[in-house]
Every structure is written in C-alpha cells, then in structure tokens.
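One structure is given here, and the rest of the page talks about it.
All protein chains of the complex are present and in place, except for one that has been dropped.
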Amino acid sequence: MTNQNENKQYEHITRVRVPLYDVDLGQGLYHGNYYHLFEIARDRFFRDMGFPYKGLMDMERHLSVVEAGCKYKKSLRYDDEADIHTSLLWMRTRSLGISQKIFRTEADGHSVLCTELSLNMVCTRFSGGAATLPPDFVKCLQDRTGIASRV
Amino acid sequence: MTNQNENKQYEHITRVRVPLYDVDLGQGLYHGNYYHLFEIARDRFFRDMGFPYKGLMDMERHLSVVEAGCKYKKSLRYDDEADIHTSLLWMRTRSLGISQKIFRTEADGHSVLCTELSLNMVCTRFSGGAATLPPDFVKCLQDRTGIASRV
Amino acid sequence: MTNQNENKQYEHITRVRVPLYDVDLGQGLYHGNYYHLFEIARDRFFRDMGFPYKGLMDMERHLSVVEAGCKYKKSLRYDDEADIHTSLLWMRTRSLGISQKIFRTEADGHSVLCTELSLNMVCTRFSGGAATLPPDFVKCLQDRTGIASRV
Partner (left out) sequence: MTNQNENKQYEHITRVRVPLYDVDLGQGLYHGNYYHLFEIARDRFFRDMGFPYKGLMDMERHLSVVEAGCKYKKSLRYDDEADIHTSLLWMRTRSLGISQKIFRTEADGHSVLCTELSLNMVCTRFSGGAATLPPDFVKCLQDRTGIASRV
C-alpha cells in the first residue's frame, strides 16, 4: 500500500543551528542559504546511510542538482535550532529524488514546519556527463531506506 | 490572446559574469548561489522599472521569497558571461510572481538556456506580517510591464 | 610571568567539518569562507562562556569586526574535520581581541596548524555608534578566561 510505505519510509533527522553569516538584512535566513542547511543534512544522511558523499567523489562522481523546488513557509532566524528531515523519494539508474523538511521547535515545545524542499539530482562524472549511480551506493540507500532503484 | 500577450511581455535583460567565489568544487556555480545572480538581476530590474528595491526598504518593506522552483539545465562556470532575462508574471495586492532565465552565449555565438527560475514573493513589513505592495511600486511595474495587479 | 599566563590562558575548542558549499573551484575552503568556521566557533565560545551572542543582540548590541588578519598555512578541504581553538586576548571598555587557530588531525593522528586568525571587534549599537561592552558579558568572559578588562 502506498500510504503504508510512505508512513514507514526511512526519515533521517539532523539538528542544526542557524548561523549568523547566512542571515540577511531582513533578519531571516537568506533564501539561497537554506541550501547550506539542506546540504549539511544530506551530507549527514549519506554518511549515516554508510556511503559518505566523499566516497562518491573518490570515484570521481558528483550528485548534481537538476531541479529544486522550495516552499518557505516560516522564516528561520539567527540562532534558531531546527531539525531537518531528509527522505529518499526514488532512485533510478542515474538519478534520485530527495525530500527535505525543516522543522523548528517553538518555545512552547510545538514543532512547526518552516521549509519544504524537493530535489532531483543526477550522478555526473568529474569529466562531464551523466553516469550510473555506483552499485554500492545504491545498495546502501536501498538497504537503509527500503526504496529500490527502478528502471 | 494569451500567447500574444506572452510574446509581447516586457523582459528585462542583465548581463553578469560568474564570479569565482560562487563556484563550488564541482567547477560549476553552486546551486544555492544561482540566487545571487538572480538577485542581482531583480535588483536591476526594479531599478529600471523606476522603483529600486532600496525604495521599498525605505518604506520598511521587503519582498520575501515564499516559493522558488529552479531547473538547472546546463552548469554555469567561472568567468562565463550570461544574460539573465527577468519577467514579471503577475501581481496581486500583496504578492507577485517573477520568471527568470539565464542564457549563456557559446563560443559559436549560439545562445543556450542554462537555468530557469520561477519565484513567488510576498510583501512583508520589517515588523513582521504581510503588507500590501506600495501603490507607487505597483504603478511603476504596471506601466513598464503592462501587467495589471489583479485581486 | 607573561609566558606562564599565556600557557594557562583559557582556550575553547570547537570541532567542525568543512562543508561542501564553502569550498571553491580550487578544492580548498574559499579564503573568505574561513570566516564562517571562525564565526561558528566564536558563537559556541560565547555560549560556553555563559553569554550567547544572541544575548548581546537582545540588548541591541553587535560585535563588529574592525580588523582581521589571517594566515592561511595549509588548505582545508571538503569533509576535513578540524578543531578551532578560540582565545580571548584582551578586553577594553568597548572592544576586545580574539585569536583563533584551526588545526586539522591528519591520518597519522598528528595535528597540523592550518589557519591563524587575529580579530579585533568593537561593541556597536543597532542604532549605530560604539557602545560599552555590557557588564554581565564582561564578567562572564573575565570569570572564565581570567582576562580582566583594562582601561
């Protein structure tokens, strides 16, 4: 059942604190700098999957962002502590989709959804051009998230 | 006719050069840093409309990004010269939609679409909360783009 | 004895990991982005002193950098783990001096000094102009570091 699978899907959580240097003159995190927090969370996600991003780079591969859609619902401010939830949505031979959500815990203990990101990434070679995702990388993600690569 | 209107729509063009500090270890512009180039182009767009963004700030208003979707088709690299095309898509009482496209001129003189952005922004007060877009701001944009604010 | 005091001086250590987005096309941390890591370390330093930087901002004060000298001895690279050592050097009525050093632990366990920063900061009001450092802030730093404010 789709719903069941969705409910059971692996979700990785990283706690971050909004740094001063990413906040702009409007007192909120600059919209382009949310990608810094998302990057840190994905970095920990891949590491915790058992295949750090650095391992991809050692194979002369990158994951290049080809599409990103972001909804900024509530501003994040300097010194806010926030939890970033990262989920793998799908994998194909050379690409994958990721969802990331940032929640801030308010003073009353209530957790508020601030930001939602949907990201499509393609595996690329350092020398240029798309490449298949390394089998070990796919296996790590599949084993931990339960999401199989589909053709 | 929608198509006709779309063809005739005002399009503002800004030429930029990709700075070294925005390029990441993969040799392409970092995906979050495209927002720097888009920002520079919107800044010139508003200035050329006759209402610089600084004028909004003097009224204690910001335009806050609430949704952004970006397609990265071709990487931009250090020292690339690129043209950013900026168009107003729509205006409402407190919000507006903008489309921005980055084109790079290749060595053979051919122009290639590299990046496409769709942006929704809301007018906000420095003190917090949404605000109506200042009438003079709306008038400037309407006069130059031909796009009327709709309720 | 000056040397003795220097040897005994309080040194705060923060472990950081170099994020991908701060690394430039030369594969090393961009020289301007070292200030991100230094900022994170100072933020934790002030928090651990018992007076978070946010507390200064709640009093409508900033610490503004007026002079910074940095020696880049060894590049930091993506995914490097590094320890940032932060020391208060001196305090005056309205200013303070800080020293920060970044050490990377090499594969052989040896620790290598990569970067050295010397920073002078002045306390400023949100409304502009220099201000005295808040007495509670001075007391926290003095109690923990043993460095007295001098006139």
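Residue numbering begins at 1 within each chain, and the chains themselves are lettered A, B and C in the order written.
In this text, a residue touches a chain if its C-beta (ideal position, glycine included) is under 8 Å from a C-beta of that chain, and two chains touch if they have at least 3 such contacts.
Owing to the predicted nature of the structure, the values given are computational and were not obtained by experimental measurement.
Asker: In the full complex, which of C:31, C:47 or C:85 touches the chain missing from this view?
Answerer: The missing chain is touched by C:31.
Asker: Give me the subunit A residues in contact with the hidden chain, please.
Answerer: Given the touch definition above, subunit A has residues 20-21, 23-25, 27, 30, 32, 78 touching the missing chain.
Asker: Contact with the hidden chain only, please: which subunit C residues?
Answerer: 26, 28, 30-36, 39, 62, 64-73, 75, 124, 126
Asker: Over the whole complex, note the residues of subunit B touching the chain we left out.
Answerer: Its contact residues with the unshown chain are 19-21, 35-36, 39-40, 43, 52-54, 57, 78-79.
Basically, only the chains that are shown with their structure count from here on.
Asker: What chains, if any, are shared contacts of subunit B and subunit C?
Answerer: Chains that touch both subunit B and subunit C, as defined above, are A.
Asker: In angstrom, rounded to a whole number, how far apart do the mean CA points of subunit B and subunit C lie?
Answerer: So the centre of subunit B lies 37 Å away from the centre of subunit C.
Asker: I'd like the Å distance between the centres of subunit A and subunit C, where a centre is the mean of that chain's Cα atoms.
Answerer: Centres of subunit A and subunit C (C-alpha means) sit 30 Å apart.
Asker: Of all the residues in subunit B, which ones touch at least 2 other chains?
Answerer: 30, 32
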